[in-house]
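Note that one protein chain of the assembly has been removed; the remaining protein chains are unaltered in position.
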Amino acid sequence: MQILGLYNYWIFIVLMMCGFYVVISRGNLVKKLVGLNIFQTSVFILYISMGKIIGGTAPILTETATVYSNPVPHVLILTAIVVGIATTALGLALVVRINEAYGTIEEDEIHAQSEDEAL
Amino acid sequence: MTEHLPALQVVIPLMAAPLCALLRPGRIAWMLAMTACTLCLLIAALLLERVLAEGVISYAMGNWPAPWGIEYRIDTVNAYMLLLVTMIGAVVMAFARPTLEQRAHLSKRKQPWFYTTYLLCLTGLLGMIITGDAFNVFVFLEISSLSSYVLISIGRDRRALTAAYQYLIMGTIGATFILIGIGFLYVMTGTLNMLDLAARLPAVADTRTVRAAFAFLTIGISLKLALFPLHLWLPNAYAYAPSAVTAFLAATATKVAIYVMLRFFFTIFGAQFSFETMGLDAILLPLALAGIFSASVVAIFQTNVKRMLAYSSVAQIGYMILGISLVSVTGLTATISHLFNHALMKGTLFMALGCVSYQIGAVRLDRLAGIGRTMPWTMGAFVIGGLSLIGVPLTAGFVSKWLLILGALERGWWPVALLVLLTSLLAVIYIWRVVEVAYFRPAPEDRKIGEAPLVLLIPTWTLALANLYFGLDTSLNAGVARLAAQSLLGVTQ
Partner (left out) sequence: MNPEALLLLALFIPLLSALFIAANDAHPNRRELATLLASLLLLGVVLSLLPVVASGARPTVDLFEFASGLPLRLSVEPLGMLFAAVAALLWPLNSLYSIGYMRGNQEQHQTRFYVCFAIAIASAIGIAFSGNLLTLFIFYETLTLSTYPLVTHKGNADAMRAGRLYLGILIGTSIGLLLLAIIWTGLIAGTLEFTPGGILAGKMEGPTVAILLALYMFGIGKAALMPFHRWLPAAMVAPTPVSALLHAVAVVKAGVFTVMKVVVYVFGIDFLAVTGASQWLIWVAALTLLLASIVALTKDNLKARLAYSTVSQLSYVVLGAALATSMGVIGGSMQIVMHAMGKITLFFCAGAIYTAAHKTEISQLDGLGRVMPFTFGAFLIGALSIIGLPPLGGSWSKWYLLMGAADTGQLVMIAVLIISSLLNVAYLLPIVGRGFFAPTPAHDPDTAHHPDPHPASTADNQHATAGSPPPDGNRIHEAPLACVVPLCLTAFGCVLLFFYADPLYELLATIVRTTP
């Protein structure tokens, strides 16, 4: 029961592993970034769910509510989301430049071209 | 005014960065950036002086008291690191301008953006050092990382792009691991302030969450500091980045990551938890030795000198980790001392190489033939840096080598001491390969090159002479380093 009750953490783990796997296994540079995004998003979920308190409301002072969710992790993760977006944007920009320079965004083809250069 | 120095340390480069982007032409932007860097250096020196005289400085950012607000907390360790980073930052900034303007490497329009990114990177590094807040470390880490990806991708070679991309992927994974680790710590303690964390963690230390946090942080930071075998991003990134960027990153970025490692292991988790409960030294020691040995051997076989030095950096990081794994005041002093000394020697070496590539446009070993005669000053600086890397007496490198061996012998670790010495002989081999090509092979007949311009030589020699100076006067890189080590281990004098 406890295991199921922590389903949000299970989602975090599954997403994290999925994202990580995509980053490692894909040779396509854009797909790698997609994987990286999933990986980062999973952490967002971790932070968001750790701030949630069952029965708590949004942290706004009202007379009816006595239990509030913890706002700090949510605020923290806003920062992390911004960072994630910046990373994705930069990553995609690099992919565009790589495509211009190599004419491909497949890792093994780029690798082959680089090998030629090294010789 | 002086009580706001901790904030200014970060705010000055942060504010100067967007201003640089607005200024035209590049030279004006450079002047602003240079001013900002110099101010940072000045502030860092003042801070170190104050810390040594008066003890820890605590600064509540935005006047929100700790542990709720973000605290900037400066003790001996980070005051020392601030000085190191700002010093390298200023010297390399002086070096950067001519290398960018040369052969239209960056168009006039783009040059100010370089300074912007550089200052942002500096901001991130300084922020990581100065802050007393665990999450803040992550934020500044990402600021410095994102800007360093951009800086690397500026490299002339198209492989710089793939190197930057590779670094981006690895770096982001590392940073995300750190983020997860910090999250777990927050779950268990409800605080992000480092001191507060340190106070509350022992109560919950024996939980799976804290141990998982420890693991995530270890891996994440190790990725950022390029601990063997997580170093794969480093050689390409250093080899294809512009010379100035390589000099800057090699001398600062990995050092700051090691500083973060020290902070987390010693200040937050405490040496007892990290090393006795979790047995971290048993992991770090073999990795450090393997890193030192394998990277040194690989360095010997490189044909690209920049890449060779990049591998040498991986090996040198191994020495620093080795010092940590000794878990003693002497060992830690060796690490902290080597942070500084290695920054000096690698800064010198990469800047000397920058002078070479400025003149001949390449850093392949065979293209360096005969430059010992045509570029005597540049190669002179290279030789000094190389000797320091080897650890010859009267150079800064000797100081750290001495401390490291002393630390190993104190623990009675004979084979380790012997290995450290043997691997420094590997450094002799790879440095001397360059020296022999530069001094003994005749220069090609058709090449008409002279010495690098003075604007490049001055910063290069500044660091080269610093190598010699800090080999003689060790009050900073051994004296203060020892104080820092003592404060990390909680040992009172």
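By letter and in written order, the chains are A and B; residue numbering begins at 1 in each of them.
The working rule: a residue touches a chain if its C-beta (ideal position, glycine included) is under 8 Å from a C-beta of that chain, and two chains touch if they have at least 3 such contacts.
Computed from a prediction, not measured in an experiment: that's the story for all the values here.
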Omitted chain - touching chains that are shown: B
Selected from B:199, B:418 or B:491 as touching the chain missing from the view: B:418
Per the touch definition above, residue among B:49, B:206 or B:473 touching the missing chain: B:473
Per the touch definition above, residue among B:262, B:387 or B:434 touching the missing chain: B:387
Selected residue (touches chain absent from view) among B:101, B:157 or B:410: B:410
Positions on subunit B where the hidden chain makes contact: 387, 390-394, 401-402, 405-406, 409-410, 417-418, 421-422, 424-425, 428, 432, 436, 439-440, 472-475, 478-479
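What we mean here is this: only the chains that are shown with their structure count from here on.
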Inter-chain centre distance, subunit A versus subunit B - centres from mean C-alpha coordinates, in Å: 27
Touching residues on subunit B, where the partner in the complex is subunit A: 135, 138-139, 142, 146, 149-150, 153, 158-159, 161-162, 164-165, 168-169, 172-173, 175-176, 179-180, 183, 186-187, 192
Subunit B partner contacts - residues on subunit A that touch it in the complex: 20, 23, 29, 32, 36, 39-40, 43, 46-47, 50, 72-73, 76, 79-80, 83, 86-87, 90-91, 94-95, 97-98, 101-102, 110, 114, 117
